[in-house]
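Mind having a look at this structure? Questions to follow.
Just one protein chain is left out here, and the rest sit where they should.
Chain naming follows the written order as A, B and C, and within any one chain the residues start at number 1.
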Amino acid sequence: MSLESLYQEIILDHSKHRRGFGLADVEGASATSHQRNPICGDEITLRVRLDDTGAVRDVTWEGAGCSISQASASMLAELADGMPRAEASVLIDHFREALRSRGTIALDEDEFGDASALSGVSKYTARVKCAMLGWVALEDALARA
Amino acid sequence: MSLESLYQEIILDHSKHRRGFGLADVEGASATSHQRNPICGDEITLRVRLDDTGAVRDVTWEGAGCSISQASASMLAELADGMPRAEASVLIDHFREALRSRGTIALDEDEFGDASALSGVSKYTARVKCAMLGWVALEDALARA
Amino acid sequence: MTRLTSPILDAAAVRADFPNLAERVNGEPLVYLDSAATSQKPRVVLDAERDFLTHTNAAVHRGAHTLAAEATELFEDARTAVADFVGASAEQLVWTSGATAGINLAAYAIGNATLGRGGEAARRFALAPGDELVITESEHHANLIPWQELAARTGAVLRHIPVHDDGTLDLDAAASVIGERTRVVAFTHVSNVLGIVNPVADLVHLAQGVGALTMLDACQSAPHVPLDLPGLGVDLAVFSGHKMLGPYGIGALYGRSDVLEALPPFLTGGSMITTVTLDEAEYLPPPQRFEAGTQPVSQAVALAAALRYLDGVGMDAVHAHEQLLERRMRAGLRAIDGIRLIGDAPDGIERVALCAFDVDGVHAHDVGQFLDARGVAVRVGHHCAQPLHRRFGITASVRASAALYNTEADIDTFLDAVSGVRTFFGVGA
Partner (left out) sequence: MTRLTSPILDAAAVRADFPNLAERVNGEPLVYLDSAATSQKPRVVLDAERDFLTHTNAAVHRGAHTLAAEATELFEDARTAVADFVGASAEQLVWTSGATAGINLAAYAIGNATLGRGGEAARRFALAPGDELVITESEHHANLIPWQELAARTGAVLRHIPVHDDGTLDLDAAASVIGERTRVVAFTHVSNVLGIVNPVADLVHLAQGVGALTMLDACQSAPHVPLDLPGLGVDLAVFSGHKMLGPYGIGALYGRSDVLEALPPFLTGGSMITTVTLDEAEYLPPPQRFEAGTQPVSQAVALAAALRYLDGVGMDAVHAHEQLLERRMRAGLRAIDGIRLIGDAPDGIERVALCAFDVDGVHAHDVGQFLDARGVAVRVGHHCAQPLHRRFGITASVRASAALYNTEADIDTFLDAVSGVRTFFGVGA
């Protein structure tokens, strides 16, 4: 696989213009999660609010990390907004399954939007944790909310 | 090397009719040494008296061990009797040197008497400690005397 | 690799997989009956390690580069394979440098808990003066001295379960030794001198009854009987790679998940932490928490190959084959004048193919030398079980131990040689 298919334009773009970046006030937030990747020292803090209908709102985050982890969190913030909580959980499960598939399951563009560009990561086992970081944080935050 | 040249008749004989076996009374003895071989658990206690001229007298010993260690102690008890202390030390040094020589140095019959039959042991590195046991005990006892 | 479906294996075919068995010793074909000390290794194991080192070698868990990622995958696959072999899951399997290191890990982790390390969760392991650690009289020094030292460091008391004259454990005594104050019961699955399979279920039952932690030394069972460690109900267990067709320098500690979760670390260093400052460190969950520093990576890969080989042959077939050898060896030794078997329990007691014995009038060392001249490699000495030898009134014994690659002909050569010992040394008849 070529480097260009791992680092697609859209990934580099999200890693530079990070959607949801900058943590919202804790007031009004339903839950916060802090996650880190001990291998590279990357960290993320992610905050989420559930609205009256139980839908995911205002996914905001902060953290330092490689372009894959930053882009992935950015894409997630955009994608999850407005999603019913249960749907978000399913989304995260599907994402994990595809990323762990060692390239055998692609991320569907209809389901994952921009994040479908992360399909290539699943061939790089050492990078899967980078791409998962924000998603694990959202999963954890939802579990606490 | 054949087993028969390791276990010569004279060795088997000494191992069965052990000269000096049975520890003399501590009274009158100049020094005692206890030695053991941690690998096989063999032990020896050896006692020696130095007479007025400083000669080695009454080498007696007790202990359990393989036929090589028993024969070697028996031969030593016989050989060292009446020997000036300094000569005994040289004898022990020569014995050690030959046994560690991996078969390159033979034990001279004039110097070692019956014990010269132990030359073959030096080819069996694992058995050198067995043959040395009594000699190390005498060396140690002389150092304490 | 040899794959057989028959319950009894084809020892000749298996032998062909082990290059070392073709050696000659003192001009005689090698009859290797010292597998309880260390086993020989099949070609697939040597190849697995060399392949790894020549194609994939790189440090694991810490690299973005391709070699490191491949090495990490092989390493973690090996963990799963080894865990599988003993019925466990990968998170329950901690790499160690061998069984001795695994038992020390447990003893020191408990010692660390006693000194307040590991926080709240570890408090259940902390020992108070007068607490009791229980072992058996038949332990290898590896499952004895670490507990002596732990007792000496903490003020705990070491007690032991005696063995009967026939080598079986005295379970009545066990029931009274294991009591209120017992905190750990550490025992061997199979003694490396007696060859008897201990009644694990009974001991686990007694230990659980008083809330004591159990540690099983599976060194001498893992290569010979199908193992299901979670099924046995023990909290911790250890085994060594080099005794089960694998390389030196690797072994494993199995632990129940809740026990490993709560134990504080033992060795510390790289790759077992999350955040480190100059003042303190936070530790990863198990198994990584217990794996400080560079792990024996190529050895892990090779050990996995060894266990796949054993699985290919089939542990049931291995066991059945070795039972044949065991009966032949024991019956043969019983029939030779002047031989006393150590712990010769009645037939019907489950055993592995291992006999330790004393030859009347001939020192073990001399017996070993005599057998060696005939190409028969056995072990002589106390086999790191001095208390057990003392119990039987001897300081050393001769031990013959077989493995899947031994044949009935090996046993016969051995027996024939043993029957000549006393004549050669001029004792007996």
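FYI, a residue touches a chain if its C-beta (ideal position, glycine included) is under 8 Å from a C-beta of that chain, and two chains touch if they have at least 3 such contacts.
In this text, all values refer to a predicted model and were calculated from it rather than measured experimentally.
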{"item": "Where the missing chain makes contact, among the chains that are shown", "value": "A, B, C"}
{"item": "Of C:A292, C:A320 or C:V427, the one touching the omitted chain in the full complex", "value": "C:A292"}
{"item": "Contact partner of the left-out chain, one of C:L9, C:I103 or C:V352", "value": "C:I103"}
{"item": "Touch criterion as defined above, residue of C:I8, C:A58 or C:A173 at the omitted chain", "value": "C:A58"}
{"item": "Hidden-chain contact residue, picked from the options C:E73, C:E91, C:E149 or C:E350", "value": "C:E149"}
{"item": "Where the missing chain touches subunit C, by residue", "value": "19-20, 23, 25-26, 30, 32, 34, 37-38, 40-41, 46, 49-50, 53-55, 57-59, 62-68, 97-101, 103-104, 108, 112, 115-117, 135, 137, 140-142, 144-146, 148-149, 152-153, 158, 160, 240, 242, 247-250, 265, 267-271, 273, 275-281, 292-299, 365, 368-369, 371-372, 376-381, 383-384, 386-387, 390"}
{"item": "Residues of subunit B in contact with the chain not shown", "value": "36, 38-39, 124-127"}
{"item": "Interface with the undisplayed chain - residues on subunit A", "value": "2-3, 6-7, 12, 16, 39-43, 64-68, 124, 127, 130"}
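The rule is short, and it goes like this: only the chains that are shown with their structure count from here on.
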{"item": "Chain pair, most C-beta pairs within the contact cut-off", "value": "B-C"}
{"item": "Distance between chain centroids, defined by C-alpha means - subunit A, subunit C (Å)", "value": "46"}
{"item": "Subunit A and subunit B: spacing of chain centres that average the CA atoms, whole Å", "value": "79"}
{"item": "For subunit B, residues that touch 2 or more chains besides their own", "value": "none"}
{"item": "Residue numbers of subunit C (touch at least two other chains)", "value": "none"}
